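Of the protein chains in this complex, one is absent; all others appear in place.
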Amino acid sequence: MKKKVLISDPTLRDGNHAVRHQLKKEQFASYCKAADLAGIPIVEVGHGNGIGASSLQLGESACLDEVLHQTARENLKTSKLGIHMIPGFATIEKDLKKAIEYGVDVIRVASHCTEADITQRHIEFTRKNNKTAYGVLMMSHMASKEILVEQAKKMESYGAQALIIMDSAGFYLPQDVSERILLLTENLTIPVGFHAHNNLGMAIANSVAALEAGAELLDGCARGFGAGAGNAQLEVLVAVLHRLGYETGIDFYKLLDACDLAEKELMPAPPTINSLSIVSGLSGVFSGFMKPVSRIAKDLNLDPRDIFFELGRRKIIAGQEDYIMEVAKDLAQKNGKMA
Amino acid sequence: MSIKKYQFIQEDLGKLFELVNSKDLNLLKGSSVCITGCSGFVGTWLCEIINYLNDKFKFETRVYAIDREIDKLRNTAPHLLNAKNFEFKKVDVRYLSELPKDIQFIIHAAGTPDNRFHELNPVDVMTTSALGTENILKIADRLSDLRMFSNFSSALVYGNFDAREKPIKESESCIGNSFSPYVAGKIYAESLTVAFRQQFRIPSIIIRPFTFVGPFQTLTSPWALNNFIRDALGGSTIKMLGSGKTNRSFLYGSDMAFWILKMTLHGESGSIYNLGSPEAVELSKAAKIVTECFPQSMDILFCAGNASTNKNNHMIPDNSLIESSFSLKPTVPTVEAIKRSVDWFRIESSVG
Partner (left out) sequence: MKKLKVAIIGSGNIGTDLLIKVMRSPFLECSAFIGRNFHSQGMQKAQTLRVNISADGIDYIKNNPDCCDIVFDATSSASHFEHAPVLADLGKFVIDLTPAKIGSMCVPAVNLKEGLGAKNVNMITCGGQASIPIAYAIGKTQCEVEYVEVVSSIASKSAGPATRINLDEYIHTTEEGVKSFSGAKKTKAILNLNPAIPCINMQTTVMAKVKNPDVEKLKPFLSEIIESVKKYVPGYEIIVGPVIEDGRIFVTARVKGLGDYLPAYAGNLDIINCAAVAMAEEYAKYKS
């Protein structure tokens, strides 16, 4: 019997980080069509930080959530429509209810890796409305594997139907991933998944390690289009998976076409691992901070690399972009560049 | 405490810090530590080592030491009661209501492993573990800058060591059918510590002590080695219960104190750490080492019933986790640990 793996494609969500959440309706329609044709099981769309995240703190979307959901829904006939949601940014009343009305199928409720208990009501609400709920632990390198298991078990008890850990900073090496996924699969009854970032060039290797340790879901983006140095490059990942004997249900040629389209229409250029990405990976800071850090560093005449290391030292987590200003200010004062 | 005994401890600690680096404990500098059960074996050693660090390395660590039997210290280590930066409070941890706001580390070692006491006062034993631990965790929750809560448990939570042949890892357990009140209380305290960590996010570790040897033990305590030493000092034959094939390891007090501090300062919240020497010694060999401390030849008398001849109780920690996490290895080898202990008890019995 062939081994199966469920692929979820957040090109239109994680990729949005790379363009400051400015992907337009037409781009959504275009890629969704191509992804649907290729048979990608789940297509995830939205602001980089999920529904309801459009804000000054995290960046404002070019499109309203409703518009994105409607557009995506119209263009996904067989693929499932997925969204990402972080309690503390989005609420059931304002955001989740509407998303469900617009026909979203899969809701990935995410929290920082030690705060799973904020997802209880949202996972329960999703299940009550007969939609698929996945639990997601972000910045998972910031907790030990035992703590990850404790947190994952909470999400499982709330009704999550799968548990995905994210390497939001692109910090992991394959061994780190194997240990974590192994312990999670040993202790959970629901399937476990992995979401890679490529800051240290390890996204594909990490994803394969996750699979070999028992993961059943993997995330990948066309050309790796995503925050920071990007994600596991979807078409490369699928190629490797097929070669390893895994069934993905994806039509390979049509996938390549979709990714060619993505490169042409979605991104100014495919992601690369530049100096800042390496630094953010090493310092364990959320990849999504790249743009605000660059901008503030430029404004205040500072080295963005210093800002990253300091953010890492202070253990600043995703969502705390406002700390970048404070850290930058402190550094500037230290350098004596500010009055 | 006589000058001789005071110097004995200073010698032990001096030797320790020739072999380990006091810098490993730098997080203690200028900080505030609470030790519960300060007048027991573990508590006294912890106070001594911190006092030494303050004296010799200018650590300026403040210690808030509590015990319901503080007066014991007048006999065992009176110089501590006057030590700079030390505050002692006579209170039962079950009824403690507050701690100084600046406490950053709590080492909760209240309770006694002495099973004579367990037989006599099982309710007291269990409630100390249950209510005492709950009480101090509630107080810990209100501290402004708590870095670590170390719960001092017991290796006996692993269960029955009779069927074991190899050292035991923190992640394992030996199946046991019934637990003594002491062990039940300790298991509860461990679970409660985990619960407080999960619900109230109190940074905490669990330390599972094995067997120790050295100053501040009581010769009359019902441990095998203490019995051997007591018998030998009394000039009589050493009586061995059992076949002598039971394995124990013996971690010396100074090493124990250093390891506890290192785990508390650098441990990862949520972890469990074995605390004991990895060097397994058969009790018959331990008894022999004791006899070697005496000029006259001594006999060892095996007084086992039929039931115990084949029991091979192997209570030894697997230290791979603490070695990889903290690079902890005993500085006092087993033979020296036992011999040094005999020297201590010699001084103690002559001084009275």
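As written, the chain order gives the labels A and B, with residue 1 at the start of each chain.
Please note the rule applied: contacts are C-beta pairs under 8 Å (C-beta built on N, C-alpha and C of every residue); 3 or more make two chains touch, one makes a residue touch a chain.
Because the structure is a prediction, the values reported are computed rather than measured.
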item: Candidates A:Pro87, A:Gly193, A:Pro271 or A:Pro304 - the one touching the absent chain; value: A:Pro87
item: Candidate in contact with the missing chain, chosen from A:Glu66, A:Glu115, A:Glu146 or A:Asp260; value: A:Glu115
item: Chain not shown: contacting residue from B:Ala65, B:Ile106 or B:Leu143; value: B:Leu143
item: Footprint left on subunit A by the chain that the document does not show; value: 55-57, 87-89, 91-94, 112, 114-115, 117-118, 120-121, 142, 295-296, 299, 314-317, 319-320, 322-323, 325-326, 329
item: Residue ranges of subunit B at the interface with the undisplayed chain; value: 97-98, 101, 135, 138-139, 141-145, 147, 199-203, 269
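The rule is short, and it goes like this: only the chains that are shown with their structure count from here on.
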item: Chain centre separation (subunit A, subunit B; CA means) in Å; value: 47
item: Subunit B partner contacts - residues on subunit A that touch it in the complex; value: 114, 144, 146-147, 150
item: Interface residues, subunit B side, partner subunit A - complex; value: 198, 201, 268-271
